[in-house]
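I'd like to ask you about the structure that follows.
Apart from one protein chain that is not included, each protein chain of the complex appears where it belongs.
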Amino acid sequence: MIIVMKTGSSKEQVRNVVERVEELGLHAHLSEGEERTIVGVVGAPLPPDLDERFAALDGVDNVVRITKKFKLAGWDFHPQKTIIDLGDGVTIGGEEISIIAGPCSVESEEQTISTAKWVKAQGATILRGGAYKPRTSPYEFRGLGVKGLEILAQARKETGLKLITEVMTPADVEVVGEYTDIFQIGARNAQNYLLLEEVGKAGKPVMLKRGLSMLMEEWLLAAEYVMAQGNPNVILCERGIRTFETWTRNTLDISTVSVIQSLSHLPVFIDPSHAVGKRAYVASASLAAVAAGADGLMIEVHPDPDRAMSDAAQQLNFQEFADLMPRIGAVAEAVGRVAPSGTTASAA
Amino acid sequence: MIIVMKTGSSKEQVRNVVERVEELGLHAHLSEGEERTIVGVVGAPLPPDLDERFAALDGVDNVVRITKKFKLAGWDFHPQKTIIDLGDGVTIGGEEISIIAGPCSVESEEQTISTAKWVKAQGATILRGGAYKPRTSPYEFRGLGVKGLEILAQARKETGLKLITEVMTPADVEVVGEYTDIFQIGARNAQNYLLLEEVGKAGKPVMLKRGLSMLMEEWLLAAEYVMAQGNPNVILCERGIRTFETWTRNTLDISTVSVIQSLSHLPVFIDPSHAVGKRAYVASASLAAVAAGADGLMIEVHPDPDRAMSDAAQQLNFQEFADLMPRIGAVAEAVGRVAPSGTTASAA
Amino acid sequence: MIIVMKTGSSKEQVRNVVERVEELGLHAHLSEGEERTIVGVVGAPLPPDLDERFAALDGVDNVVRITKKFKLAGWDFHPQKTIIDLGDGVTIGGEEISIIAGPCSVESEEQTISTAKWVKAQGATILRGGAYKPRTSPYEFRGLGVKGLEILAQARKETGLKLITEVMTPADVEVVGEYTDIFQIGARNAQNYLLLEEVGKAGKPVMLKRGLSMLMEEWLLAAEYVMAQGNPNVILCERGIRTFETWTRNTLDISTVSVIQSLSHLPVFIDPSHAVGKRAYVASASLAAVAAGADGLMIEVHPDPDRAMSDAAQQLNFQEFADLMPRIGAVAEAVGRVAPSGTTASAA
Partner (left out) sequence: MIIVMKTGSSKEQVRNVVERVEELGLHAHLSEGEERTIVGVVGAPLPPDLDERFAALDGVDNVVRITKKFKLAGWDFHPQKTIIDLGDGVTIGGEEISIIAGPCSVESEEQTISTAKWVKAQGATILRGGAYKPRTSPYEFRGLGVKGLEILAQARKETGLKLITEVMTPADVEVVGEYTDIFQIGARNAQNYLLLEEVGKAGKPVMLKRGLSMLMEEWLLAAEYVMAQGNPNVILCERGIRTFETWTRNTLDISTVSVIQSLSHLPVFIDPSHAVGKRAYVASASLAAVAAGADGLMIEVHPDPDRAMSDAAQQLNFQEFADLMPRIGAVAEAVGRVAPSGTTASAA
């Protein structure tokens, strides 16, 4: 960490800064320039909020953190890309693009299982479906709960798909963990730290959606909460951030793919459905994500989107999804990845 | 709700829309213009996500919601301004500007009680202090927990101040409720719906901070979650939103005061400390908030901010707070409010 | 346009609204519901700021515009996609992906011509290079002016590439127009309406960068300014918007591609260089743009980026550009477009 003193800061102010550094068991290295004094701070480990602690001291102009705040999520401590093995040949983070698909909410056995069969036939390997739904208004449909989890388990049994479903609160981690293969943490809970720790302890892989206005560094620190509990299997999923533009539901920050891959070994997914929020724009966003280098996609599919109990505007119908999958496969191959099974050019 | 059909939408598309309306037990009222057909939807109650359900139907151009999604928080069902009585003559939402002050985190009995005595002497009526701290990194100080709650209770006993402290997860609502007078829901938990319902059930007043990128309507819907559990005593607290500007920690959206007061009967507070994030700008933000019409302020005060274990850069020291309070009192009186006790012009 | 009156609005307020409608030579159509009155406004043409004029009238709750504000840029008046013919077989908006490449600034004849030859050899058809540079600080390099334009013309002569260069002010339109094939309007001038009209009159094609915080509708209205002068050849270029995220220079709003294509017949380009601002992320953004359906890319290339006089961090060097082009070609073909010449799979 580097502490830049103001032009004209007094010797006493510099001495005070140095004392604070030493109080914390760290060392201060002074560099006195013509105009300014600069204090280098060395020693380890640096407390993560050290910059904040020094920023308001008298005579301090600027504090610059050099080391990143996240560790387990970064390349330094884990130089290989993370590949998550879900069993039965289903992996995440490898050469093959992974497709998670399914309805926004589990509404019924018929709706869920028909969707599961359809998306499996097109090349998806993981089924999504919400049993516990966070809704902006308390008067909206909030999911079937345990009944929904049972339906998902039934769909897995009939199709062999792996499962991902959202858990919203620490008390539900146990029951959701009995059914799901991957815990999903939604955007609104992206900084619900006690929930992150609880899924960290539960051991199963965790998909962490980016919060609506979360900096990428904060997102990696949220992953760090899960990983610090001993759970290395975290997937980061960008689902659009909130900006001034309102034509799309959110703004898909496509650059997260390459940026996160430069900072972290964790797999990165894109959720095009929430990002754009309108059916007509989902295909374009999906293809962009694969070309950008995403490890997978999470796409909402419903047998009758217009009658869906949540997110009606953004779910694809069966035909739209079937049309999209070979296009995803073609782009995957164009960028040197393995297409989702059943969507390769040769199969198409 | 009004459904605007596209120019050139077919009769079949209009018929389909009308059928969907009727499926939901509502009535459709057609108005066929020269260029477009408009479908009015009447009947009650309208499902809150009705606009979303119709937006993607074939032939639909635009869906306009007319009624607001929140009810209990709005003026229609509650034409008087909410005044919350905390007992012992301490109220929120009346003529007097309420000052909540205290350290970011409860660090020790000495630190907390000395602060409590100081802020009480300057005119604060409610003590703040975090016992459970949400931190961006898992490696930062996260509060003293129950020990912190006990220190707060001791401070209340010694000063007569009321207490507010944050609760982060449903499982902690019971224990926090044994100590606090007001539950604080932090910005990161502003859409943690199960937590909102749990504090709704607990019965004590709830201060709901605005999320970092929360629309005002979403904020009122979060209040609705609390109120729908039978708890009418919700305080809304703006603490800055996230924008592109980085000189301040967040951007204080000062207009929330007048906008929320036009939409809702609930008291509105401003937290200038988190909004600006730097000590030097807290006073200006505080005075602006009172002039804008806020019902109260929540200000971080610490005996030695430079050594604070969290939010060091933004906490005021004792003298800064003492200097600020009479200025708050003067502005309060200038806008026709009652100054915090002990800060009136006559007392000054 | 639909004017929704407030619950409980008086007959007089409704009458006042109707009178205002009629003052403007339009017709009002009343629809009185149980709770509210709704006033439909018909007649043509509706003034573009009509919604604003009615929004603040007493008793009015909400005004909803139905028709879009832009006309010439929309599909209604121009049902074919715009293809711009630059001559010599170079077109924009057709099946082939167009690549504009070149240095941020024209610095010297050697730098510009060597770059032009290189990018031409890799498949670019249009050369970019700034002779007039908008710079955030008045103390930065601001371009070579006419000397820069002459260098660009020399590069065109030697390579056959078409030219695009920025014009910053109406007084320069004439001289820039003597040299360039396409006028570039920069993000900071995206709502410099007099400049838009001046390039509209000049007749040559215009590339309109999106402003840093411009809504897509405002962007199309800026295009409308150009087109209303009789110039149909406008290219829209997304170059990243300003959001809270600071890791990338801007946030590439990749969804602009599909959204603009749904609203307008104009070609859409992506400028990955300005969008991400760091060399390492340009390739991923470029591939994403092509997969999303963009009609072309505008990429900064410099023989020695580290010594560039502007935008050093984001320009690709020759080898990086040469490596990227076949990858762009492969993705183009995967989404059914024609690869830039010389980058086809067969050529690679």
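List of remarks:
A, B and C are the chain letters, set down in written order, and residue numbers restart from 1 in every chain.
By our rule, a contact is a pair of C-beta atoms (placed from the backbone, for glycine too) under 8 Å apart; a residue touches a chain by one contact, two chains touch by 3 or more.
Model, not experiment: these values are computed from the prediction.
From the options B:N16, B:T248 or B:N317, the residue with contact to the chain not on display is B:T248.
Within the set C:T82, C:T125 or C:S310, the residue that contacts the chain not displayed is C:S310. Of the residues in chain A, those that touch the hidden partner chain are 2, 4, 7, 29, 31, 33-34, 36, 38, 40, 42, 61-62, 64, 66, 76, 213, 242-244, 246. Interface residues of chain C facing the missing partner chain: 20, 45, 47-49, 52-57, 69-70, 134-141, 168-171, 188-189, 191-195, 197, 211-213, 218, 221, 224-225, 228, 242, 278-279, 305-308, 310-314.
Residues of chain B in contact with the chain left out of this view: 213, 215-217, 241, 243-248, 251-255, 257-259, 262, 275-276, 280-281, 283-285, 287-293, 327, 330-331, 333-335.
We adopt the following convention: only the chains that are shown with their structure count from here on.
Measuring from the averaged C-alpha position of chain B to that of chain C gives a distance of 39 Å.
The distance from the centre of chain A to the centre of chain B, each centre being the mean of the chain's C-alpha atoms, comes to 27 Å.
The set of chain C residues touching two or more other chains comprises 213, 243-244, 246.
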